[in-house]
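Missing here: one protein chain of the complex. Every other protein chain is in place.
Our next item is subunit A:
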Amino acid sequence: MDGTTLVVGDRKIASRLIMGTGGAANLEVLERALVASGTALTTVAMRRVDAATGTGVLDLLRRLDIEVLPNTAGCRTAAEAVLTARLAREALETELVKLEVVADERTLLPDPVELLDAAEQLVDDGFTVLPYTNDDPVLARRLEQVGCAAVMPLGSPIGTGLGIRNPHNIEMIVAEAGVPVVLDAGIGTASEAALAMELGCDAVLLATAVTRAADPERMATAMRLAVEAGHAARHAGRIPRRYWARASSPDPDD
């Protein structure tokens, strides 16, 4: 199996690290971080056009040959999310969508009822849906059943950097999933990205951990290496945990 290629729907994505663009101080810093991360797929948000912001982030992603993954960030209802996804498809000419339907600003946790409703509508409308979901194995299964191309459970709430708070749930989602599992949200540092991959996730999606790090380019490098290392370790077959020590050097009496 090719270690670096992530397959989502009928798409081959050349990196298991999906990046976000939110939080970067400016486009120059973002560009260096994206290049260092080795990402091949990166999220953008849809907002009202503003002469000041322009379409700089799109131009940047096109220049770096990074595929665009529009999100529905800020949507609270299925109806809002479906409209935002359709606008994104029209503006960006992609059927990929990171579906986000959050319940409130304080937690930014997904609203499972609205999320599942929106996912079903978008799949029916021909989208390749990557839903940002809770670390709930039952909801992940339901999202797969309605036709999502991946499931993207959170490690912890968006932007918290609290890592993976419920590794066992992530393992259960991985064990049951027939589509790629992408650990999305909560990653703070490289060891947590590696853990996500060791738990069996197919990819990691992160933004804040890199864009708000003191040195985004260096942290992006760390994340690239962590995702590669975690993926290799997962598939290398780790040793079983033992209670007592087991010498790794020969017995002196032999």
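Convention: a contact is a pair of C-beta atoms (placed from the backbone, for glycine too) under 8 Å apart; a residue touches a chain by one contact, two chains touch by 3 or more; residues count from 1.
Operating definition for what follows: contacts and distances are computed from a predicted model.
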item	value
The complex's invisible chain, by UniProt name, from "Hydrogenase maturation factor", "Branched-chain amino acid transport system permease protein", "Sulfur carrier protein ThiS" or "ABC-type quaternary amine transporter"	"Sulfur carrier protein ThiS"
Touching the absent chain when the full complex is considered, from A:L6, A:A36, A:I66 or A:A88	A:A88
Residue among A:A36, A:V57, A:I187 or A:V210 touching the omitted chain	A:V57
Listed residues A:V44, A:C75, A:L122 or A:A222, member touching the removed chain	A:V44
Given A:V68, A:A196 or A:A213, the one touching the chain that is not displayed	A:V68
Absent-chain contact - pick from A:V8, A:A24, A:V129 or A:L154	A:A24
Contact set of subunit A toward the excluded chain (per top definition)	20-24, 30, 43-49, 51, 53, 55, 57-58, 68-71, 73, 83-84, 86-92, 98, 100, 207
